[in-house]
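Right, I'll just put the structure down here and ask away after.
The complex is shown incomplete by one protein chain, all other protein chains being positioned as in the whole.
In order of appearance the chains are A and B, and numbering begins at 1 in each one.
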Amino acid sequence: MWLDFSFQELFGLERRLSDSTADLYFDTISEKLRTPEFLPRTLYDRFNLEVLATTDSPLDSLADHKAIRESDWKAKVLPTFRPDPVVDPEFAGLAENIAKLGENTREDTSTWVGYLNALRKTRLRFRELGCTATDHGHPTARTANLPAPEATELFRRVIAGEPDAHQQELFRAQMLTEMARMSLDDGLVMQIHPGSARNHNRKLYEQYGRDLGADIPTPTNYVDALRPLLDQFGNESNLTIILFTLDESAYSRELAPLAGHYPCLRLGPPWWFHDSPEGMMRFRELVTETAGFYNTVGFNDDTRAFLSIPARHDTARRIDCAFLAKLVAEHRLVEDEALQVAQDLTYNLVKKAYRL
Amino acid sequence: MWLDFSFQELFGLERRLSDSTADLYFDTISEKLRTPEFLPRTLYDRFNLEVLATTDSPLDSLADHKAIRESDWKAKVLPTFRPDPVVDPEFAGLAENIAKLGENTREDTSTWVGYLNALRKTRLRFRELGCTATDHGHPTARTANLPAPEATELFRRVIAGEPDAHQQELFRAQMLTEMARMSLDDGLVMQIHPGSARNHNRKLYEQYGRDLGADIPTPTNYVDALRPLLDQFGNESNLTIILFTLDESAYSRELAPLAGHYPCLRLGPPWWFHDSPEGMMRFRELVTETAGFYNTVGFNDDTRAFLSIPARHDTARRIDCAFLAKLVAEHRLVEDEALQVAQDLTYNLVKKAYRL
Partner (left out) sequence: MWLDFSFQELFGLERRLSDSTADLYFDTISEKLRTPEFLPRTLYDRFNLEVLATTDSPLDSLADHKAIRESDWKAKVLPTFRPDPVVDPEFAGLAENIAKLGENTREDTSTWVGYLNALRKTRLRFRELGCTATDHGHPTARTANLPAPEATELFRRVIAGEPDAHQQELFRAQMLTEMARMSLDDGLVMQIHPGSARNHNRKLYEQYGRDLGADIPTPTNYVDALRPLLDQFGNESNLTIILFTLDESAYSRELAPLAGHYPCLRLGPPWWFHDSPEGMMRFRELVTETAGFYNTVGFNDDTRAFLSIPARHDTARRIDCAFLAKLVAEHRLVEDEALQVAQDLTYNLVKKAYRL
């Protein structure tokens, strides 16, 4: 559907893709991509984008972001703080990364306190370049809130390269709570994207390395996993944590009740495999009655395909409006309220949730 | 939706609630609540109620129930036996409560046998005041069927205040089986409402105590959990156990197959977070093909808001009828059969299931 949309709306192709039109498609696309109207900045305007965010390692210099800001291009392209390379013990080279983080920030990251300071400083560096959010893609949603001595000792093991599987998970869990604590200070919005079994295809992984698409969702618990973090910060209305899921069984059972209760929680849009018409409709059907519309954050996509952006947002708007139309047709919502909700889901809630 | 229904149908408010009509709403409601037609007994008649049930501690004197029965008000207001305060080791003051139960029943509740006798006597006391059902809101659906010496020893530990988390859970599990055994004798219908993580918000709990709404559903297993009880009593057609769930993934996977198989099991209506239009429709779609309509018990609500009763039953009737209408439109059910089912779901099945 995204391809069909792009072919038709962006490239003006009106005949269907088939073996007899393959050349036409190839030639048309090749030709158009060479035209000025397909330059990224032109498309940014044509797509009517207000904000585009990247995800970046704490070790990244963000030089490209600086360059954009210092250029005459007035687009809003923001970094997002994605700390995996310095908080996930399963990330190759974690100890070296943490040492490098120390050099970059002039903090002694061989200590727990210095490490936290280094993260704090790096977040501020991101903020200065427009960053409003962090992003956390852990295998589970587990959080922890260890006493300082235990956290210190755990950190020591992690950078010594000795953690077992339990300690790896515990360290990631502890770091989610630390990130929440820092978010309360610096205002960055947290995004938690748990529940993917990464690099599931062993041979693909051995031959080509990580992040090649062989990621399979797993059953994901939120109600117990998030408890340590929520015990500490759940009632903070200045904190915003946006939860995503790959496990749809959690929508009505855990996520909607949690987001309906805790002031800091919001539900992110259907993600990855579920970012699709049926998936988006299930999301609204399963969460709205418990969490309402206003504990969700509208739609955002995580595409790496620039040309798919309009198609993805178009799909989200159509599905949300189809859901609203059903409520209106069944007299569960009044039409002018539905129009307001439609606008909020499309635009206002996104800006508010991400503090844009 | 419930509020809209109540405003319009009960208070006659025809303009929409907004900042400009807030005073009108406040004044109208205040005024009407002072009129005789909003007295509880008048509303009981106006709502066309046949039965209203409360849930009561085994330590409750049921004096109010007696007073109603001895009054000239001919309503059917029944107690329901809710034994949490004397069977749940996590309930504050359990040992004192069990001692008090012994005083009330003149049984030696320091022994396992005396404790069971005290429960039996209390159930009879409830029955004499019209009680037809018991209600069990455990964290899980786990049941156990221990040999008498093990049950005796477990009880000893529980009243000594020494049980660990495993023993607490095991005692609740054992008590579900004991309750089923007593139900076979005295005919009380069992309701099992498992799967809520209670008091999830730690700060709310520390400041204000239990039962303040911070309850979040958890994944709930029935197929293994109920096995010990079903091994013993599953085929008893004189026993009725009504299962509820907060975990919708169990509807088609576990609950409908269990209720379709075991003569003693029935499925309760969508509960709590799922007592809503989408939730009710999912319930019928997910259970009907395996469990049928006649292993469900129609609709009952657990409201504490008296004025919401008509709205809740109206919603349930509409959704059930919408589901039936779809079956008729698709020629899966003949219209006159659908009419009969509609009537049974609304009225007959409820009376039968709860032995009213």
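Just so it is clear, a contact is a pair of C-beta atoms (placed from the backbone, for glycine too) under 8 Å apart; a residue touches a chain by one contact, two chains touch by 3 or more.
Keep in mind that what you see is a predicted model, and the values were worked out from it rather than measured.
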| item | value |
| --- | --- |
| Among B:174, B:201, B:218 or B:249, residue touching the chain not depicted | B:249 |
| Of A:114, A:187, A:279 or A:292, the one touching the omitted chain in the full complex | A:279 |
| Sole contact to the chain not displayed, among A:34, A:74, A:166 or A:203 | A:203 |
| For chain A, the residues touching the chain missing from this view | 1, 16, 197, 200-204, 213-219, 246-249, 273-274, 276-279 |
| Those residues of chain B which, in the complete complex, touch the missing chain | 219, 221, 223-224, 227, 230-231, 234-235, 249, 252-254, 256-258, 261-262, 285-286, 288-290, 330, 332, 334 |
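Heads up, the rule we're going with is that only the chains that are shown with their structure count from here on.
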| item | value |
| --- | --- |
| Inter-centroid spacing, chain B versus chain A (mean Cα positions, whole Å) | 40 |
